[in-house]
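Here the complex is missing a single protein chain, while all its other protein chains stay put.
By written order: A and B. Residues from 1 in each chain.
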Amino acid sequence: MNKPVLGLVAGGALGIADGLTALVSAPDVAPQIVGIIIGSMGKGLVAGILIGWFARKVNNLGAGIVFGLAMGALFALPFALATDPNTGQKYFWEILIPGSMVGLIVGFLTQRYGTGSSTARGRAS
Amino acid sequence: MKTLSDAAIARLRDAVDRPQAGDRYVVHDLLGRGGMGAVYRATDALLGREVALKVLTTEQESTGIEDRLRREARVLARLEHPGIVAIHDAGTLDDGRPFYVMRLVRGRCLDEQAREDSRGGMLRRFLAVCDAVSFAHARGVIHRDLKPGNVMVGEFGEVLVLDWGVARLADSPDVPGGTTGQTDITGDGMAIGTPGFMAPEQADASASVDARADVYSLGVMLRDLLAAGGAAAPAPLRAVSAKATALVVAERYAAVDAMADDIRAWLDSAPVSAYRESPWERAVRFYRRNQALILLLLAYLVVRVLILWWRGV
Partner (left out) sequence: MTAFPDTRVSLVAALSSDDQATRARAVDLVVRAYRTPVIAVLQRQWSLDLADAEDLAHDFFSHALEREWLGRYDAAKGRFRTFLRSILQAYASTAHESANRLKRGGHLTAVSIDSTQLSTDAGVDRLFEQEWVRSVMTIALERLRLQCEQAGRDATYAVFLAHDVDGADAEPPLRYAEIAARFDVPVTQVANYLHWARTRFRGHIIDTLRALTATEAEFREEARALLGRDVT
């Protein structure tokens, strides 16, 4: 499995899981869980493919983790800033931190696994 | 007349026995003697570099002896591999004995080096030996005398397999001197190899010897290298060694590559084909192989729980 596809799959899967675990950290959002899961999965898919693309270009575990963290935070931010129309609450850290961690994990996965790295190109340069 | 001391006698004996290889090679010290030859340090006057010069020193008078060295030189010339010592030249000494010149390897024997290596480092050097031997097998050459003393680790960390003097040429159209059926390079029916390292079938002159004899020798080497490491060897590696040294040829690894694949698998925390692991061992190996990912996921869950706690507070 190449790195962008791995990023897509891992991002989507972890996005779903991330959405589900919202029930753990914020049980009051249970009525909106389907929407949360779909949104989280969408974030994961998009962030994942970008992180996987980055891993194809840059073969560096640290850089991949940082990029993943940044992508996860970037895509989680709009949702973290939004106010829940049903509860009127903001779930800033509850969304941003786990979302960033998912990005970090996908960054790690795409650097460590998957095929089609830019190793040769990296060493030649 | 001058009186000669015992030390002078020994020195002169060595100096007199030193090969005279014409004007190009100036022979210096004796580096070592094997069963069928002696290796000297020499200087290539033409290129101005130090080389190793090998010449027969056997006392046998059978006519096939000189052919051995010539065939060894031809074998080496065809085995161009970074793990096999390179041959530079071949010729005849002033006294009619054949010789060949090869790269002078400055370094240590594998077992000496292994005492200072980590287990992983030692295994990687061992894999380099397997690569060289596998390359030779692919070209129809069986070493037949593999042992730590015939493997050197050079000054740049390169691993070199030496002493192909008793190598056997299997039937191959690419190999000069090969004939239909297997060619016994010694031709005198003697058991070839070093006791303790040679496969059981090598001790039986009437038995057929193939590449699995080298697998056996490599298995013994692996066992000894693991034991020299001090700590108890992991069960999968012991199993690799045991399979390689199976007394029944059919029960061994079919090829050196298969043995090397198992060692690489162990290094990568992947399953080793020679070893049946328990469920617990499988779980531990899975954890080791994916330790970072598992810890990251656990960290994620911990963060979720902490957020829950924080919200509760």
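Brief remarks on what is shown
As a working rule, a contact is a pair of C-beta atoms (placed from the backbone, for glycine too) under 8 Å apart; a residue touches a chain by one contact, two chains touch by 3 or more.
Keep in mind the model is a prediction, meaning the values are calculated, not measured.
Counting contacts over the entire complex, the absent chain touches B.
For the chain left out of this panel, the touching residue among B:H28, B:H81 or B:R285 is B:H28.
One chain is missing from the display, and on subunit B it is touched by residues 1-13, 15-18, 20, 26-28, 43, 57-61, 94-96.
Rule of thumb we're sticking to: only the chains that are shown with their structure count from here on.
With each centre defined as the average position of its C-alpha atoms, the distance from subunit A to subunit B rounds to 49 Å. Within the complex formed with subunit B, the residues of subunit A that make contact are 21, 24-26, 93-94, 97-98, 101-102, 104-105, 108-109, 112.
Within the complex formed with subunit A, the subunit B residues making contact are 292-293, 296-297, 299-301, 303-305, 307-308, 311.
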